[in-house]
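The other protein chains are all here in position, but one chain of the complex has been omitted.
And then subunit A:
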Amino acid sequence: MIIVYEELRKTVKIWLTYPLVLVFWTIFPIMWVIPFIFQGKAFVGALSSQAFADLTGTGQYIPFVIIGAVVSTYMFSALYGIGNAFREESYWGTLEYLIGSPASKGFILLGKALSEGIFSTFFALSQLLFAIFLFGVKITLTKILPILLIMSFLLLALYGLGIGLAGLTLLIKESRGIIHSLDDILYLFSPIRYPVEVNPITKFVSLFIPLTYALIAIRGILLLNKPFHLLITEMVALLLLDIGFLFFGFYTFNTLERKVRQTGTIGHH
């Protein structure tokens, strides 16, 4: 676990050498969520809608979107933080030293994920505070604990995906395009900005995406005041997806790492 800590320490130290990033991380979370609010207001003419309530069980569009925004922050950081991490190492010229070390690559990636997680949490907290003060979203301690559990289940699956992506990046030497495409796919097929029930295809595909279950569960707790025991189906689905995504991630990474050691392209840009 010391590798996880040292990786975290290294990443944060490197980030802190770019002080402007902190300004970005303070302003951007709020800027990001405002267009959704305006968009919703323009469509339904108010901050709640009956049509929306028929699909989601809650008429509160704004809290719905803010929860989606907060949770999707972790999605982006998992994909970008882990998927792109080895790409950065290759630019820095340090990738061969990481791959050639006896350290577990899984722990190195976990360290990278945790450092991304810290910044994501900072990001998410800004959005939550915004939601609490401006839109009256109520969060109590009894709601926070199950939400943290759901988030940790979600993160396992997302990190699995990120680790697979890191392997793919080792092979194809490109990450931004894939990450943004994947990001768009996840946005399309999971209920981040809208209820996936609006279309039968999105509704079907969303069943295979962990974000769907996490968002249903978190919104259930926050907006519909559902007790945690009524969310067992979502938690079991998340757990199964965790196993699948983690297996997929590590298998892909190990296979592709071996592949680049055969082709001799580890250090290539």
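Quick note on the criterion: contacts are C-beta pairs under 8 Å (C-beta built on N, C-alpha and C of every residue); 3 or more make two chains touch, one makes a residue touch a chain; residues count from 1.
The working rule: contacts and distances are computed from a predicted model.
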{"item": "Protein name (UniProt record) of the chain left out of view, among \"Fe-S cluster assembly protein SufB\", \"4Fe-4S dicluster domain-containing protein\", \"Glycine oxidase\" or \"ABC transporter ATP-binding protein\"", "value": "\"ABC transporter ATP-binding protein\""}
{"item": "Residue among A:26, A:39 or A:101 that touches the chain left out of view", "value": "A:101"}
{"item": "Subunit A residues touching the omitted chain (full complex)", "value": "2-3, 5-7, 9-10, 13-14, 17, 92-94, 96-103, 108, 258, 261-264, 266"}
